[in-house]
Structures are given as structure tokens and as C-alpha cells.
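Here the complex is missing a single protein chain, while all its other protein chains stay put.
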Amino acid sequence: MVPLTHYLIFSAVLFSIGVLGVLIRRNAIVVFMCVEIMLNAVNVSLIAFDRYLNQHDGQIFSFMVMCVAAAEVSVGLAIVIALFRNKATVNLDEINLMKW
Amino acid sequence: MELLIFYPLALVSVILALFVVFNKSPIGSAVCLIGMMLGLAGVFILLQAHFLAILQIIVYAGAIMVLFMFVIMLLNLKDDDTKWKIRERNIFLSSATGVLIVGILYKIIDVTTDTKFDSPATVPDNFGTVEVVGTALFTDFVLPFEVASILLLAAMVGAVVLAKSKVD
Amino acid sequence: MIAAPEIDLISLAPVLVLSVFTMLVMLIDLFVGKNKSVLVFVALTGLLLAAVSSFAKTDWPVSSFGGSYVVDHMSVFFTMIFCLSSGLAILLSVDYNKRENIRVGEYYSLIMFCTVGMIILASSTDLIMIFLGIEIVSLCLYVLAGIRRGDTRSNEAALKYFLLGAFATGFLLYGMTLLYGATGTTKLAGIAEALSHAEVLSQPILVMGVVLLIAGFGFKVASVPFHMWTPDVYQGAPTPVTAFMAVGPKAAAFAAFFRVFTTAMPELAPTWEVLLSIIAVTTMFVGNLGAIMQTNIKRLLAYSSISHAGYILIAIIAKGSLATSALLFYMLSYTFMTFGAFSIVILLGRAGKENLELEDYSGLGFKAPLLGLAMSVFLLSLGGLPPLAGFVAKFYIFQAALNEGYVILVVLAVLNSAISLYYYLKVIVFMYMKEPKGDFQISLTPITLIIIIIGLIGTVQLGLFPGPVISLAHP
Partner (left out) sequence: MYSLSWLILLLPLTGFLSLSWFGKRFPKLLGGWFACAMVGGAFLVTLLMLAQLYSESPADRLNHVQTLYPWIVSEGFSLNLSILIDPLSVFMLLIVTGVGFLIHVYSIGYMHHDKEFNRFFAYMNLFIFAMSVLVLAADFFFLIVGWALVGLASYLLIGFWTEKKSAVLAARKAFVMNVIGDVGMLIAAFMIFEHFGSLNYVDVFKAAPTAFFPNDDSILLITFLLLVGAFAKSAQIPLHTWLPDAMEGPTPVSALIHAATMVTAGVYLVARCNALFTMAPFTMYLIASVGVITAIVAGSIGMVQYDIKRVIAYSTMSQIGFMFLAVGVGVYSVGMFHLMTHAFFKALLFLGAGSVIHGMADEQDIRKMGGLRYAMPITFITFLIASLALAGFPLTAGFFSKEEIVMNAYHGQYGNFVFWGLAVIAVGMTGFYTFRLFFYTFMGKSRTPEAKPHESPLVMTAPLMILAGLSLLGGFLGPWVHSFLSPVFGGAVPMHHDDAMLEIIAVAAAMGGIIAAVAIYMTGKDQLAFAKQMLAPIYEALYNKYYIDEIYDFLIVKPVKAIGKFMEERAEKLGIDFSVDEVGRQVREVSRGISIWQSGKVRIYALNMVAGMVTILLFVIFM
């Protein structure tokens, strides 16, 4: 059997990769994909906890996470499209009209 | 035995996740992300969460990622626009980030190895099936389920407001 | 056989009423012609009915849906604040939307959806519900921030808010997950119960979870170092949305923050008290010091709202029933003064020229004495000057903290209040001591006047006679 710890470490590694991606990528859409990696990583933890606690709460939770992710993606991509229409870029470093 | 399945799956998922981050083209990233999600679906099955595994493939890898692809194609993002490189002037910041990430990873591992769950509970046969999860969803968690509908409706309205073409 | 779920629709009355009216707004929007003012009435009716229906249950606290939803004095009071702030936001937008050509049907319905989310957020006692509530609120705000589709700043605000918000959601979610893993339940009461056993408390993942939760909630309430989105988003979002964002959703996030930390994790208080104290102090300092050099009124108010988050965090640190009522009172008075100030900011703007620089306020005190006076009252109240609402609110929070023995925290907070007066007075100095630049064209519409008057009455009334509201806020 796989110890729970391995799942948790796996999830933590994925989460960190997601964070890393958010920090270093400049393309808004890819940054957003990295956020999705983070959410997926959390799902792994949730389901692993469930299995080891013999419960279903975590699965319901991750079900909701998927639902939220879907909603977020639709809104997020809509925002990207709206921005692209005005500025023709998705490069985050160029999106700094407002600062200081 | 399970370890033999888990490790390759985990390894592939991690590598694909890294490819998402380091791929030059957004389409490539998206494809790698789909691969990672499929890998995760495998891990879910290993955890006997069959229903969630199916959802992972249908909703995530299917619907969500298709939307990503669609938008990338729609905006016609070229490689040159999206190339990433370590910024010349902020090497310090970037390396600080790296150190922080390594630190956080180390700490997470350090912190999580010391838990009470060393071995899984013995679970009933129907654990993670559509029936059991569905029952939980419609009894104990009926309120979140209904609230999620508000969320989706709001998201739908929002997406339409923002993305529809300029002519009203 | 599946056991029938326990459903208590009466507890949910405000949520249901508001959802129904939200859909009504969307439907009516399809059928009315050019004149959309009927939508305002429908929306306001919905908010009013929701506020009234929150009293459907009176034997507080009532817990329903297996302990994931609760109606108590806190949730009811917060529902009032939410309905009030959404109502004010809708009223505030009427002229603005006309001026900026924003489609009102979706706009109003999004604000109402957001209100639904806020009510859920303030009434939930289950991590899953809290997560969903936060997401509803956030998604609506992402869209509202970017609703001026043709305006690059608005787009940019939406994108920044969205990416950072989604990022923060990841942290919040991870924190909730770890909390769930350590305690085996998502219900707040269950978590508190599990945490009362010593062996659970020693788990390191719990600490991780708390830290991640602080990061997630810290983002939603705009506390340092998770505050960086605030000035940009506040500046870029349409002004009524900014006002709304600074009040309703923030109050909702604080409600959830308060509930999660004080009801679910009192056992961990020694840990998070220290963390939150440090965060509160840095938040106050960064907010107040950052505001000093700002020249854009919206950014200035954004920094001011950051510093206010710092004060409110003190209420969470103080815990206790006095802290609850202090939090409620603070959010209510904050609603009045913030909406008042933003309504005047909107009033000064015109189509194509928003007049957001402090220079644009030169001489307002002479050109429009009443507006100048009202703005001064709101700003001074934000600065916490007696006898206005802001003062009494701060006073209550500080007293709650003093009762629990956080003297240094309070002294630092008072020091910050003194610093904050500098930039609030700076605006007033601009209004009264500089010669007017350019021409003012202030077209005071009845609706804006109503909001200003509501704000003034609230600010002064809560300042001079806080007694009745305090006894309402008291459990």
C-alpha cells in the first residue's frame, strides 16, 4: 500500500510547480493553467485524505473544486478575451497601466 | 504493488506539470496539462475514487481544457509573444523565488511526513462509486450542491457579459 | 433506502428570495425596452425583501443542513449590511451606468448574485460552503471589475484581480484541505471538537493549514502582504464597483474569517493570534504610509481600505462577544462612510473625464459647500475623528482588544489612526485651501443626493447615538 504521506508529498510537489509557474510565466493563459495545476494538486490531497479517513466529504469537496474551476475558467478566459480586444496582448509584464 | 503503479503515474504527472510551466508554446502547455490531468485521474482510481476519476477526465481534461485550447486558438497566440526567459534585471528576485519554492517544498515534506495516517483504513467495496458519492451529494451535501448552481449561473452571466462582441 | 436530507428552507429564506429576484431582474431585462429603471426597483425590492426575510427565524442561533448553515445574530446583522451595501451600490450605479454606457441588466444581477454569495459566506459553518461562497463573491467581482469592456484599465483590473484571486483561492483551498485532513471533517463545529483532542493538535499539517488559510483569507480582506492587488484593482474598476468591493465583499470575507478562526480554531489561538497581530500591524502601517503619497483619490481610498482591514483584524484577534459586536458595528459604519465618500468621487466625474486626481478637488469646499462638507465628514469619519461613526467603531474594536489585554496592539493602532489623519486632512486641505482649478460641472441628481444623505445620516447617527445599533449588534 502507498502511505498517505506519499500522496501528500506528490500533491505538495504539484502545488509548488503550479506556484512556480504562476511566478515565472508571463503569458496570462499559461499562468492560469498553472493555477489549474494548483487546484488539481489540492484535489489529490483531498481524495487521498478521503481514502485514508474512509469518508466522502473530501470527494464532494473536490467535486465542488472542479465545479468552481470550470466557472473560473469561463470567467477568466472571458476576461482575457476582453483584454485582448483592447490591448492585443496577454503578456502580463505589459499589463501595468496602473501602478504606484 | 500499488507503489509500482503510483510512482510511474506520479512521475509522469510531475514531469508533465513541469512541461506546462516550461513549454514555450501555450498549446504545448495545454496539451501537457491534459496529460497531467489524465495522470491524476489514474491516481484517483488508485485511491478508489472512481467517480471523481471519471469527472476529472470529462470535466477537467474534456471541457475545461477544450475551452483553454479554444481561447488560445481564438487569440491566435504565437510563440514569440509568449516566450519566457529569466528577466535580465530581476535575477535576484527570480533566484529568491527559487529559494523560497525549494524552502516551502522542503518544509512541506518535513511537515507532512509526521502524520498519524500511515496505513489506509479498510474501506467498503462501494467506496467512491457513483452511488455512494451521489448519495452523499444529495443528502448531507445538498446545500453546497444547490449553491454551486448559483455559482455556475453567475459565472455564465459574467462570461457572457465580458466576452460577447462589442455590438449590443 | 436513502434517508431524506434535512432541509430547512426558512433558514435559507434570504438566499432564496434574493436568487429569485436576481433571475427576475435578468428576465425582466429581456422584456423591457430602453428604459431600464424598473430593474432598479425590482433589484431594490429583492434586497429589501431579503433583508426582511432574514428575520424569518427568530430563535437564534438556528443550525441547519447538518451544521453547515447557521442563522444567528451575526449572520442576520451581516445580511443587513450586505443588503444595504448592495442597495447603495445599485443606487450609486444608476447615473454612472448611464454615463459610461454599461449594460444594467447583467450588472444588477451580478451585484445581486454577489450578495447571495456574501450571505452564504456569512452564514456558513462548513468549509465547503465557505469556499463556494467566496468563489461566488469573487467571480462576480472579477466580472464587475472588468465590466467596462472598452476600457483598458477596467480590463487590466479584472485580469489582475482574477489571476491573483485564483492564485489565492489555491492557497485557501489547500489550507482547507489540510484542515480537513487533520480533523476529518469540514464542519466548523466538528473541527473545533476534533481540535480539542490533544493528539490532533500536535499535527504539523495543522499549522500548514492555518498559515495557508491566513494567506487565502488575507487576500480576500486585503491584508499585507496579500494586499497588492487592492490599489490597482480599486483604481481600475468602475467607481461604484470599487465602493461595493470595499464594503460588502470585504465584510463577507471578514465574517467568514472571523467564523473560521474563532469558532473552528479557538484551540489554535496562541498560534494564529501572534500571526494575525503581526499582519494587522503591518497592514495598518503599509496602508496608512502608502496612502500618504497618493495623488489619485481612488488609490488613496484603496490604501485607506487596506489600513481599515488592519483595524478590523484586531477584532478577530480579540475574539469574544464584544469583538463580534465591534466587528458588526465597524462594518456597518464603514459601509456608510465609504459609500458616502465614493458617491462624491463619482459625482465629480464626467463622461470621458473621471476627475480622480486630488488636484481636481481643489476648491470644492467653496464651489459646492455642502458637498465639501459631506466629503469632509466622510473622510474625517474614516480617519476616526469623534463624534463620527468611524471613531465609535474604532473605539469599540480597541476596547474589545483592551479587554483581552492587547495593549501594544491598540497603541499601535491608535498611532496609525493619527497617521491616517494626515492624508484624510490632505484631501480636505485641497478642498478648502486651494484655489479651484478649471470648471466644476456638478450635476447633483436626486439619487446621488439620496446616497449622500443616507451616508451622512448613518455616519453622524452612528457617531452620536451608537447605543441602539450596538445593542442590536450585541448577541
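The chains carry the letters A, B and C, assigned in the order they are written, with residues numbered from 1 in each.
Here is the rule we go by: a residue touches a chain if its C-beta (ideal position, glycine included) is under 8 Å from a C-beta of that chain, and two chains touch if they have at least 3 such contacts.
Predicted model only: the values in this text are computed from it and were never measured.
The omitted chain makes contact with just one of the residues C:Val224, C:Ala309 or C:Met431: C:Val224. Although one chain is not drawn, the whole complex shows that of C:Leu9, C:Val32, C:Ala418 or C:Ile457 it is C:Ala418 that touches it.
Among C:Ile205, C:Val345, C:Leu364 or C:Val410, the one in contact with the hidden chain is C:Val410. In the full complex, chain C makes contact with the omitted chain through residues 159-160, 163-164, 167-168, 171, 207-208, 210-212, 214-215, 219, 224-226, 228-229, 231-232, 271, 274-275, 278-279, 286, 289-294, 322, 325, 369, 373, 386-387, 392, 395-396, 399, 402-403, 407, 410-411, 414-415, 418-419, 421, 433-434, 464-467, 470.
The missing chain lies against chain A, touching residues 19, 22-24, 26, 31, 92-93, 95-100.
Just so it is clear, only the chains that are shown with their structure count from here on.
Looking at which two chains touch through the most C-beta pairs, you get A-B.
Rounded to whole angstrom, the centroid-to-centroid distance between chain A and chain B, based on C-alpha atoms, equals 6 Å. Per-chain CA centroids place chain A at a distance of 26 Å from chain C.
Separating the CA-averaged centres of chain B and chain C is a span of 30 Å. Each of residues 8, 18-19, 32, 53, 57, 60, 64, 68, 71-72, 75, 78-80, 82, 85 in chain A touches at least two other chains.
Shared contact sites, meaning residues of chain C that touch two or more other chains, fall at 128, 132, 135, 139, 142-143, 146, 149-150, 158, 205. Contact residues on chain B toward chain C in their complex (touch as defined above): 108, 110-112, 114-116, 135, 138-144, 147-148, 150-151, 153-155, 157-162, 166, 168.
Listing the residues of chain B that touch chain A in their complex gives 2-3, 6, 10, 13-14, 17-18, 20-21, 23, 26, 29-30, 33, 36-37, 40, 43-44, 46-49, 51-52, 55-56, 59-60, 63-64, 67-68, 71-72, 74-75, 77, 81-82, 84, 86, 94, 97, 101, 104-105, 108-109, 112-113, 115, 117-123, 127-128, 132-133, 136-137, 140-141, 144, 148, 151-152, 154-156, 158-163, 166. The residues of chain C lying in touch with chain B in their complex are 2-5, 7, 12, 19, 26, 65-66, 68-69, 103, 106-107, 109-110, 113-114, 116-117, 120, 126, 128-129, 132-133, 135-136, 139-140, 142-143, 146-147, 149-150, 158, 199, 203-205, 207-208.
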